[in-house]
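A short worksheet on the structure shown next.
All protein chains but one are shown in place.
What follows is chain A.
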Amino acid sequence: MAHGAGGKASRTLIQAVFVDAFANPALQRLDDGATLDLGTGRLVFTTDAYVVSPLFFPGGDIGDLAVNGTVNDLAVCGARPMYLSAGFVLEEGFPVADLRRITASMAAAAERAGVRVVTGDTKVVQRGKADGCYVTTSGIGALERPVTLGESQVRPGDAVIVSGPVGEHGVTVMIARGELDIEADLTSDTAPVHEAVAALLDAVPVRMMRDATRGGVATILNEIAVGAGLAVTADERAIPVRPVVSGACELLGLDPLYVACEGRFVAVVDGDHAAAAVRALRRHPVSEGAAVVGTVEAGPPGMVLLKTASGGTRIVDLLVGDPLPRIC
């Protein structure tokens, strides 16, 4: 299971199995999507499989998750999301009403994101061979801006921005499983971020973007630091976390920095334009909570350092799998 948690184990699995098997330059970059040059123009192509339990949760369901997730992967690659495919793996006996609900929210999400679901496939497997319903979406987006994004563009002095309060999706889903008897005013943050991304790209020089899904913001910051061979220094107090989320995380023993989001992204921008970047983002509802959380520094290379509220400097490491306490 740790291999899906978005941390070091996922990365190792991806490197060892997939990159190896499908070796090509577009894949090797391990971005959220692949940028392809067709001669007539550049496009971005991405795919994602969605599994979530429960399938329906406050603020969303697996359907809009599957649309928004792929839309966001296209968006943070700098593309305008255009077309999606959708694949379903259904467990025998899965209620048709539930499937209708899921497809309806997919349609609504597609409408909201301005994309069309143009092809798809459905398979049914025996009872017990799947957990209700799995969804896979692939997406194509047009790369219309002449920008180059990626870790290689990042340099010391750049500002690191988070587009909104973190951790809402992961905590919402955990509580929605209903095992814990928690009443909390929480909804998933699932949302398309392509408009906010476009506004940001129009406003300031952007180095790179990532959507902070599995593994949370901490994992993205590590990807930035490792990929760029630079350090990311973040300020714990600057990272936006809603009190209800930090309260729930405290209770559940989770670190919000590692909790999944579905409508948040991390952007690295030219440090001189940090304030303008935040202003541009805050004009969009989906990123009205945007904040500068840290800066890129020359060293120590590959490390994410968090200035804690108590004045120390905590190393924010890439989790290997599910978090296990390190305290003796």
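The rule is simple: a residue touches a chain if its C-beta (ideal position, glycine included) is under 8 Å from a C-beta of that chain, and two chains touch if they have at least 3 such contacts; residues count from 1.
Going forward, contacts and distances are computed from a predicted model.
The subunit not displayed here is recorded in UniProt as "Carbamoyltransferase", chosen from "Carbamoyltransferase", "Cytochrome c oxidase assembly protein", "Sugar ABC transporter ATP-binding protein" or "histidine kinase". Remark: the omitted chain is touched by one listed residue; of A:Ile140, A:Met174, A:Ile220 or A:Leu257 this is A:Met174.
Of the options A:Ala66, A:Cys133 or A:Met303, the residue whose C-beta touches the omitted chain is A:Met303.
Against the chain not displayed here, chain A makes contact via residues 8, 174, 177, 179-182, 250-254, 300, 303, 305, 310-315, 317, 319-321, 323-328.
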